[in-house]
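This part shows subunit A:
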Amino acid sequence: MSVTDIDSRPTAAADQTPLTTPAGNTGLAVRDLTVRFGPFTAVDGVDLDFAPDTVHFLIGPNGAGKTTCVDAITGLSKATGSVRLDGQEVLGIPVRKLARQGIGRTFQTATLFENLTVLQNLDIAAGMHRSRWSLLGARSRIDPAIDEALEDTGLGHVIDRPAGILSHGQKQWVEIAMLLVQRAKVLLLDEPVAGMSHDERQATGELLHRLKRERTVIVVEHDMDFMRQFASEVTVLHQGKVLSAGSVDAVTSDPRVQQVYLGSGPDAEAEGNQPA
Partner candidate 1 sequence: MSLTSTERGDPSAAGPDEARVGDAGRGRPAGPVPGVPRRGLAYGGMAVLAIALMVLVPMFFGTFQVNQIGRFVCLAIVAVGIGLAWGRGGMLTMGQGAFFGIGAYVMAMHMLLSDAALRGPDTLPSFMVLSGNGELPWFWEPFRSGTVTVLGIVLLPALVAGLLGFSLFKRKVKGAYFAILNQALVAAVAVLLIGQQDTLGGSNGLSGFQSFFGLSLADPLNQQFIYLLACGVLVAMVALAYWMMRSRFGELLVATRDGEERVRFLGYDPAGVKTIAYMAAAMMASIGGALFVPIVGIISPTSIGVAPSIAFVIGVAVGGRGSLFGPVLGALAVAWAESSLAQAFPSGWSYFQGLLLILVIVLLPGGVASLGQRFRRRRADSGNGSTPDPGTDPAEPAHVPAPKGTLT
Partner candidate 2 sequence: MDILISQLVAGVSIGSVLLLVAVGLSLTFGQMGVINMAHGEFIMVGAYTTYVVQRILVDAGLSLLFAIPAAFVVAGALGLIIEQFLIRHLYHRPLDTLLATFGVGLVLQQVARDVFGAQAVDVAVPGWLQGNLQVFGAVVPYSRLFILVLSIAVVGAVVLFMAKSPAGRQIRATVLNRDLAETSGISSRRMDRMTFFLGSGLAGVAGVAVTLIGSTGPTIGTSYIVDAFLVVVAGGIGKIKGAVIAAFTLGVLQALIEYSTSASLAKFFVLVIVVAFLQLRPQGLFAVKTRSLA
């Protein structure tokens, strides 16, 4: 499957209504999101649209507010505005309940339970959809969803390894597997390929495209190559505001984006690829 075949849906610009898939899954719609830390406005009236079946990238220079946006959406930072998941308002809902609504995220640094095995990590994630009483018993069978998630991410062979000894790339994949097992509808991935080898990045990108079916995949990234290869939609943030949004070509040829992020002029693109 060629990378250029990836997703030829029309782009959803910020002012168009989000697309609807047959399952009634409208994705994530953010309107006028504002996050202030005292006098400092980290995110300033941002509108974002993330449709399902698409791999969205949220990029921008350091300090642009990308992670703060994700923090606001996932309930870590206080924000004003509106965040709708499938039409339902979710801004301000506590972290715990948000996770149960189907919003899942990963973090820049590994956040697995290092002393527990991959299986135990995933089983805990799968517990979200088990009854409370299942906590009383010991595991007798492996949830098939866990096996599927491991197959999807190619981690079946490390199922009994302690999560702490995995490589960085493997840890990121376990995190993604946990999102699958959680049945997250929205996957917010914070710099998932930082520190990965080239092959690992390729594999991750392909994974994301396999996973986007009936899910909304949002990737916060710095790696421009990764973005160019695997993004269907891109939104560029700069100083807390949306600078540009659209397809990869539309955004990378936007002169404003070139000036701010890639250096100004078409020559700069050749010489100044952002390091990972």
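Throughout what follows, a residue touches a chain if its C-beta (ideal position, glycine included) is under 8 Å from a C-beta of that chain, and two chains touch if they have at least 3 such contacts; residues count from 1.
Keep in mind how these were chosen: all candidates are chains of the complex that A comes from, given by their letters.
Predicted model only: the values in this text are computed from it and were never measured.
Asker: My understanding is that every option belongs to the complex but just one is in contact with subunit A. Which one, out of 1 or 2?
Answerer: By the stated definition of touch, the match is candidate 1.
Asker: Under the stated contact criterion, what part of subunit A meets candidate 1 in this complex?
Answerer: Residues 71, 74-78, 94-97, 99-100, 104-105, 107, 109-117, 119-121, 123-125, 127-131, 134-149, 151-154, 158, 160-162, 164-165, 167, 169-170, 173, 178, 180, 182-183, 185, 197, 199-200, 202-204, 206-207, 210-211, 213-215.
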